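Following this message is one structure expressed as structure tokens.
Omission of a single protein chain aside, the complex is shown with its protein chains in their original locations.
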Amino acid sequence: MHDDKPTLGVGMVGYAFMGRVHSQAWRTVGAFFDLPVKPTLAVLCGRSREAVTATAEQFGWAAVETDWKELINRDDVQIVDICTPGDSHAEIAIAALEAGKHVLCEKPLANTVGEAEAMAAAARAAAAKGVRSMVAFNYRRVPAVALARRLVADGKIGEIRHVRAQYLQDWIVDPEFPLVWRLQKDKAGSGALGDIGAHIIDAVAFITGQRLAGVSAITETFIKERPLAEASSGLAASGGRERGPVTVDDAALFIGRLTGGGLASFEATRFASGRKNALRIEINGSLGSLYFDFESMNELWFHDHTLPAEESGFRRIIATEPGHPYMDAWWPPGHGLGYEHTFTHEVRDFLTAIAEGTDPTPSFDDGLWVQRVLAAVEKSAADDSRYVPVEDR
Amino acid sequence: MHDDKPTLGVGMVGYAFMGRVHSQAWRTVGAFFDLPVKPTLAVLCGRSREAVTATAEQFGWAAVETDWKELINRDDVQIVDICTPGDSHAEIAIAALEAGKHVLCEKPLANTVGEAEAMAAAARAAAAKGVRSMVAFNYRRVPAVALARRLVADGKIGEIRHVRAQYLQDWIVDPEFPLVWRLQKDKAGSGALGDIGAHIIDAVAFITGQRLAGVSAITETFIKERPLAEASSGLAASGGRERGPVTVDDAALFIGRLTGGGLASFEATRFASGRKNALRIEINGSLGSLYFDFESMNELWFHDHTLPAEESGFRRIIATEPGHPYMDAWWPPGHGLGYEHTFTHEVRDFLTAIAEGTDPTPSFDDGLWVQRVLAAVEKSAADDSRYVPVEDR
Amino acid sequence: MHDDKPTLGVGMVGYAFMGRVHSQAWRTVGAFFDLPVKPTLAVLCGRSREAVTATAEQFGWAAVETDWKELINRDDVQIVDICTPGDSHAEIAIAALEAGKHVLCEKPLANTVGEAEAMAAAARAAAAKGVRSMVAFNYRRVPAVALARRLVADGKIGEIRHVRAQYLQDWIVDPEFPLVWRLQKDKAGSGALGDIGAHIIDAVAFITGQRLAGVSAITETFIKERPLAEASSGLAASGGRERGPVTVDDAALFIGRLTGGGLASFEATRFASGRKNALRIEINGSLGSLYFDFESMNELWFHDHTLPAEESGFRRIIATEPGHPYMDAWWPPGHGLGYEHTFTHEVRDFLTAIAEGTDPTPSFDDGLWVQRVLAAVEKSAADDSRYVPVEDR
Partner (left out) sequence: MHDDKPTLGVGMVGYAFMGRVHSQAWRTVGAFFDLPVKPTLAVLCGRSREAVTATAEQFGWAAVETDWKELINRDDVQIVDICTPGDSHAEIAIAALEAGKHVLCEKPLANTVGEAEAMAAAARAAAAKGVRSMVAFNYRRVPAVALARRLVADGKIGEIRHVRAQYLQDWIVDPEFPLVWRLQKDKAGSGALGDIGAHIIDAVAFITGQRLAGVSAITETFIKERPLAEASSGLAASGGRERGPVTVDDAALFIGRLTGGGLASFEATRFASGRKNALRIEINGSLGSLYFDFESMNELWFHDHTLPAEESGFRRIIATEPGHPYMDAWWPPGHGLGYEHTFTHEVRDFLTAIAEGTDPTPSFDDGLWVQRVLAAVEKSAADDSRYVPVEDR
């Protein structure tokens, strides 16, 4: 056997939830998409050699490192994939870009606007030298979401009047759920806002082609203290169990205006009992409407308002036809995709951009803009919900 | 035949959409509910004698009047039912109450807080003399909505964390839709906000047993001018067609806090293409969740978060069982009700309260409170979305 | 007040479930539809004077009778409405028709083909003299069902390949549910087959404009004995409680061919736990598909197969637009109807046909044909499921 394609070695930092799903994407993309380059799973990096070695064996990474600084300097690494918590994104990404490595970085881009600005600056400097960077807002790559964008871009929705975006989860409803890193501001930057709110901010911008002009917000932390994560995996939950403060939001609500004149509402929460991963977006325009819910990720609902009222209604498009975004690579109609495939599509687009010498999206500038929205939300929430304009770049 | 029940003569002011559906309710209630009193369709009042006579014949009203002042003084009228636009509510209701008539008044209670305060004061004074009053928030009387309230009251939802309330319609998406009275501030008080937003404000208070503590709001009028209503039914739509300004909101979004500590978002719009009468409420609590959409009015979705995660999920309760609110009066399970029956239930509850000598709900004070929320929304929207506390009574 | 319309006195036999819903239809139809005649609730007939009087008072019937033979001879009765169990349909209907009264008869038309043939013959003879008759297959008058027929008739579905019809209920899942008349062959003719299977047989013929050419069937009685109805409402369920045999089917399944070459499957059961009144019909054609479920009676799902696959999918038409069948009489879009309104529409169509001197449908011949299908199902089930052609008239 032989294969003349040039290879690109991937070095990935982080091996937990995101690390696993990114690993699977790198392993899978070449089997389904005819790419101009071939990624290799070169190096996996994590602080615990034992743990990172186990994951590397599972997914077929060729080598491991325990220090990301070693990883970014390896000759067999051309792409650095950052799957760590947000507090380390800036340092790793900037160093990798300066070392001439293409960078795929998990969202949110950073924990602060300042960090994001530095990263975006580094990305712009690197791009000038042909080094590419992208933020991993994977939900853009759900075929139904990409189809939504196409329908908007094709003018099927008309002038956008309303956006209703929610990202609802319920994994911390129980007050005894422990104080994991995602509930700590120093590690995660913010709570539901940055973790899942960032996804809907980006997805709405992606689908509508418009940005939020400003926001008015309320945030809340319902459970102020939780068992320490270590403690919770130890002995039973009585008496002396140690607790620590939750330093991020449990939920964030905000309303705002789109640059095109429409109104938008957003909600990100981990307290929506029974909603598991309900990333939902509804868009109402002068010519039509769209509705998506990730819990039924292979479906896009489309209302064509130009049809006679007697024959119109929201139709359930099963986004698995060959003509749908990404779908010619997969199975016959009706044989749906899963969560992991959003990442397959993401690395497919990233690799294609690298090979073609174009800048992939969402760029670090796009990620910076999301960060600005997150900051505007926090500022409004802290200032009596007063409307805060979002600086556009 | 004979029937020993005391009768109560109804005098109704207004005979358009609300007038028709109220007429049907008064005609129907006694056939399905075993009431202590018997309503009679005594007098229908409207300014055009010809038109009001036609409607009276259709629905079986015994007499007509063209001046509401005559109506409230008639001896055969014990109940005054006000189905006119909001600008006349206060005058009619206060006069009727002072004349010792029980009053059922369409929502929103009034066009201003001032009017509503006067009405509530009149209602309180009348109540002291045994004269009853109620605001016609009919959606409280959807069996599924009343069931939702029962589940909350029974503790099945636990501590409420989130409320998501929307009332979505699409009847004025077309910019050529004419400038009807509902789009004129002097007649309607406000637009989507007061017409349909008032319903979800009341419904959320009803279901949760909590009130909005304050709001942050955005409102918008997308189409600033429309063809005059008279003109639109006249000649073709070109050249000289006269237009007038839309003086109310087309849409209102607001977020806020509940008195119990939960967060809530509200949206009322007439620009949600494809959504016809989507009054939707989702509630997430520490023990469970609820979801209702009036477009499927016989269903309530309930998630019991106390069940093992492996067996739990939102269940579709078809609210047509004999044990569901109001349902023992109707048909076997699965034989659903329609929009009109919310009014049948409304007059059933009103008549029962009159007969039993209790104060029906929602009271004029409840209606006044809704008016205060509407005013707070407008104030916040006019003040950069700043959070405005809602005075509670 | 005055009203120049000619009146037609209705005499109704039976005052239980069907009697109540028919009463409400007769009371309501004139308030919403502009009819050329005006029905009056003249006489209600039942064997227990006390009970029938109570129902008559509730619904506003002017007089009562305890013998249907008296009723059909009264001068104030021009229409006889038969709401009794099937064993009395033939005798009452034939006598009424011979007395020159228009007849509306509940379904199934009769308990045997022989009875139905006699009734159809009587109807034909009466029609020659201008006396009208109709079978009360009310589900034809669901707006969404009538819309389905229209879409088929307009060619939107193309050549019909498949019909999937189910009528699922669950009210006798409990083996202790008593032996009511619907479970006794001498009263009801058959079980689920005739009671609810008849509805889907008629509805499929109505929507498709085609008939079943033949059937292959299986029927079953899961619970062979049940507590006597009297006993069950008496003392507790132990020891001496008397039981009797269930003499009808609990469920009937059949498959067959349509006259146009398509295939069809039918299922009628009262043992579908959790399905309350799920009358469901799906139709797949060469150009499109339709789906209806009475549990969401205001919706029709339509798939337009002529659209590009990428944009197509089942769309949820909320059948409440002014252009939808019957809907210009009611409320604004999205303000749905309920079960009772299928009967309002039924008597509207019946009265219109009488006034216009045309034969209403479904005719007694249509009812006879349904009876032939029921008989073919029973014959096939008794003969090893062998295919039994259905005689078409």
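Chains: A, B and C, in written order; residue numbering restarts at 1 for each.
One rule holds in what follows: a residue touches a chain if its C-beta (ideal position, glycine included) is under 8 Å from a C-beta of that chain, and two chains touch if they have at least 3 such contacts.
Keep in mind it's a predicted model, so treat the numbers as computed, not measured.
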Among the options C:K5, C:R124 or C:R164, the absent chain makes contact with C:R164
Which of these, C:E91, C:E220 or C:E310, touches the one chain of the complex that we don't see?
C:E220
Looking at C:R257, C:R316 or C:H335, which makes contact with the chain not pictured?
C:R257
Touch list for chain A against the chain that is not drawn:
1-3, 17, 21, 23-24, 27-28, 30-32, 53, 56-60, 62, 169, 171, 275-278, 294-299, 318, 320, 331-341
Residue-wise, where is chain C in contact with the chain that is not depicted?
161-162, 164, 166, 168, 170, 173, 216-218, 220, 222, 251, 253-257, 261, 263, 265, 267, 269, 271-275, 284-289, 303, 305, 312-314, 380, 384-387
State which residues belonging to chain B touch the missing partner chain.
147, 302-303, 308-318, 321, 323-324, 333
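Here, only the chains that are shown with their structure count from here on.
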Hey, how far is the Cα centre of chain A from the one of chain C, in Å?
54
So what's the Cα centroid distance for chain A and chain B, whole Å?
42
Would you pick out the residues of chain A that each touch at least 2 other chains?
303, 312-314
